[in-house]
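A protein chain is absent from this complex, but the other protein chains hold their places.
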Amino acid sequence: MTTKALLTAVADGLTVHDLGRELKVGMPQSPNHPAFWHALPRRHGDVVRADGGSAANDMITMGTHVGTHIDAFAHVSHDGRLLDGSDAVAAGRGGKFVELGAHTIAPMVRRGVLLDVPAALGTPDGCPPGYEITPDDLAATESRQDTEIRPGDVVLVRSGWGRLFDDPDPAVYQGKDSGVPGVGAPGATWLADRDVHAAGADTIAFERLAPGSGHSVLPAHRVLLVERGVYIIEALNLEGVAAAGVHEFLFVLSPLPLFGATGSPVRPLAVVGG
Amino acid sequence: MTTKALLTAVADGLTVHDLGRELKVGMPQSPNHPAFWHALPRRHGDVVRADGGSAANDMITMGTHVGTHIDAFAHVSHDGRLLDGSDAVAAGRGGKFVELGAHTIAPMVRRGVLLDVPAALGTPDGCPPGYEITPDDLAATESRQDTEIRPGDVVLVRSGWGRLFDDPDPAVYQGKDSGVPGVGAPGATWLADRDVHAAGADTIAFERLAPGSGHSVLPAHRVLLVERGVYIIEALNLEGVAAAGVHEFLFVLSPLPLFGATGSPVRPLAVVGG
Amino acid sequence: MTTKALLTAVADGLTVHDLGRELKVGMPQSPNHPAFWHALPRRHGDVVRADGGSAANDMITMGTHVGTHIDAFAHVSHDGRLLDGSDAVAAGRGGKFVELGAHTIAPMVRRGVLLDVPAALGTPDGCPPGYEITPDDLAATESRQDTEIRPGDVVLVRSGWGRLFDDPDPAVYQGKDSGVPGVGAPGATWLADRDVHAAGADTIAFERLAPGSGHSVLPAHRVLLVERGVYIIEALNLEGVAAAGVHEFLFVLSPLPLFGATGSPVRPLAVVGG
Partner (left out) sequence: MTTKALLTAVADGLTVHDLGRELKVGMPQSPNHPAFWHALPRRHGDVVRADGGSAANDMITMGTHVGTHIDAFAHVSHDGRLLDGSDAVAAGRGGKFVELGAHTIAPMVRRGVLLDVPAALGTPDGCPPGYEITPDDLAATESRQDTEIRPGDVVLVRSGWGRLFDDPDPAVYQGKDSGVPGVGAPGATWLADRDVHAAGADTIAFERLAPGSGHSVLPAHRVLLVERGVYIIEALNLEGVAAAGVHEFLFVLSPLPLFGATGSPVRPLAVVGG
């Protein structure tokens, strides 16, 4: 396709679904990561220039695994090894992951598929807390939607948990006591076997957390990040795109090129025609 | 265009030009904003779970106007007023700009035009320090490239200054003594008169800085952010796309939805066919 | 007293009681303030100099009202006015409190008195949750200990709540549901009427919090910081000094001179002879 044809598509009108969460103080996040904080070191009126102009500025501090974010391959190791077989401790020496850091994640402009699992399971609001989404669930959803997954796709697995992100009590979305639905190692393997480029979910941990067990075991992270080279995207807002019945789209994700970091906050997009 | 056609374009192959700068400690930035810092609170091997898994995490602190970034309309006021005529001091009360903050910047999937001004001026490496890019320069570039600017476009003005971003001395790119090339109020007005959606440049301040004057007067910011409602994108990396001779593209920018903030770091993309 | 005599005292041996809390990630603090976080951007071995030397460094982010800390007079206003009668909004314009900021708190080398209220009340472990310490309680404690309060003293009011600081669940010390013991407006007035220089407690909020009411009303802060000019010190560790039966001491507190800030983390000392 030529650029002209691509721009004609734009001119004809596209719909852009925003899959990112607002970053705001107090939002739910994993307590393992530095909390998101924001302040204005300068407000309007603080310093007014001779010409009447004034600027307001920000200061933020945060972990990179808060809000909607992507995991770099440097994020997780198993038995001391990263995805490329390198020594995980050595790779982080210097305080920067030169080889597998967030700056090495290429921007994604790819086919995206939403697997609306709760819709396929007949519980459209969401899977039950702590429910493990199985390969059969994934296959049934794929089939029901008629959205065959192809190599290189980005696949987003909706659990319905995302509807809890704005609950006044951050612990609800964290699912501390209840557990959180998601895939386990079998579901992750099913995705990796389809050669997907990245997999995402509408939960903090992407994968299923058993009630009360927290982040003590994360087998899907191991499968995807360490063994198979599939990026993980977390805390996505999939409610809007699911409600619109959109299951196939142009997926765009452009992570901040944070040199040597283990992840990046992102605001992914699902773009559809007309 | 249907989604299927859009995805066919993807399947046929697209080229994605990365217009963002790596975020790294020590990179050049305006000293008016909190410096970018990054550290790993946890490295691999620090905490190894029973199953052999280990995670590494980040902590970052920064201003939002460091690295490649976009200015929200809340960023600049003139004579005490923001773009929407609201009282700028009142708008920031509460420490968040609810109406014109960074979270209100819609993701951009639009036609983009690169105006390679130095190429048109016959000094392809870059404009001289402190050079003011005039409306005539912009028009000559537009004409030479045969890239008519249309309403809603995002226009990126290359000054060539971006080649200095990686200079070992951060002060060089800041242009403290030399001044920095860019448009002034007339150039900004020319852009706004074409109803562009956003305007960008490969410098920290977007607009021309006279030698030795620093950020004491910023008339182009006033024109675009306060008077005309055109977003400003700064510190872009335009060297690659210019070297490739790409002047027209699908422009994608998805700012972090930082609630109430005055801007956001971004990694914009220029997507072209084949 | 001459310096020589003072140093003879030191040579003869002094006991220094540490009244500060360790600053560590995850410690209890008010959720109204940026969380304490710490990371090592550089560890040993990351960069080894030719001579075999290596340095490790820190990065911290925090509010100033976390851990043991002192409130500057700029911290609280009432009906729009600060202690000096100035307009509170205007005083903070510029993002720094020039007149009443933390940098204006002179280091304290003063007589200190511990009022061990629970001991006087016959419940040495601590006052009940949400208990309001009355002027009568304070007077009874003063009398029982035979530690007459004098103008210029620093008075530390033990509630016993400090024993909960290290509870694995940070919410316990925060007292979200239970309330927290401490003085109310009458107790604060009693202290101010004795012309004390500063008043402290072993709780986050210094004053009594009613069960379930959080920080919605803080009358003792108003009395001390806005009306009477008495500094407030919070989250003190008074368990050790109380266990040692020390009620009178040389109190030393040297706040960080954070220019324009509303408070400072501190590590106060109670120094006693022999």
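We just call them A, B and C in the order they show up, numbering each chain from 1.
We adopt the following convention: contacts are C-beta pairs under 8 Å (C-beta built on N, C-alpha and C of every residue); 3 or more make two chains touch, one makes a residue touch a chain.
Only a predicted model underlies this, so the values are computations on that prediction, with no experimental measurement involved.
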In the full complex, which of C:P28, C:G63 or C:G126 touches the chain missing from this view?
C:G63
Of C:L6, C:A171 or C:A243, the residue touching the omitted chain is C:L6
Chain C residues touching the omitted chain (full complex)
1-12, 14, 16, 18, 20-25, 32-34, 38-45, 49-65, 67, 74-80, 82, 88-89, 91-92, 95-97, 103, 106-107, 109-111, 216-219, 221-222, 248-250, 252-263, 265-269, 271-274
List the chain A residues touching the unshown chain?
25, 37-41, 43, 59, 61
Chain B residues that touch the omitted chain in the full complex:
26, 31, 34-35, 37, 39-43, 45-47, 61, 93-95
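As a convention for this text, only the chains that are shown with their structure count from here on.
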Considering only mean CA positions as chain centres, point out the chain farthest from chain C.
B
Within chain B, the set of residues that touch 2 or more other chains is 25, 38-41, 43, 59, 61
